[in-house]
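Every protein chain of the complex appears in place save one, which is left out.
== subunit A ==
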């Protein structure tokens, strides 16, 4: 398994042809208390770097962008009633959706952990 990161602060964990998507710890920290997640529907086709769900915090509603293209095969329905899981465990328990990856070459458009950490250091 390997983990990738986008410039929009999503993470993607690849296991075979299935990718698990969430937002990074940096992103949840920027958003603050998360109060609502508009989950995508299973079966939806998503496109890399297009909006695939919306997360609301106390302060504002923010779009989440798909780090990779594919079909949504599962969503984390726990987030419907406990969206704060993303604040507590953004990169594990707070995963958002699983996707059947349609084009593995898109992974080249993402960063590895070290590059992402350098990237957020520059943002601060």
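Criterion: a contact is a pair of C-beta atoms (placed from the backbone, for glycine too) under 8 Å apart; a residue touches a chain by one contact, two chains touch by 3 or more; residues count from 1.
Note that in this section contacts and distances are computed from a predicted model.
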*Report the protein name recorded by UniProt for the chain absent from the figure; options are "aminomethyltransferase", "Homoserine O-acetyltransferase", "Transcription initiation protein" or "Sugar ABC transporter substrate-binding protein".*
"aminomethyltransferase"
*Could you tell which one of A:25, A:38 or A:91 touches the chain left off the display?*
A:38
*What subunit A residues would touch the chain not displayed?*
32-33, 35-36, 38, 54, 56, 58-61, 83
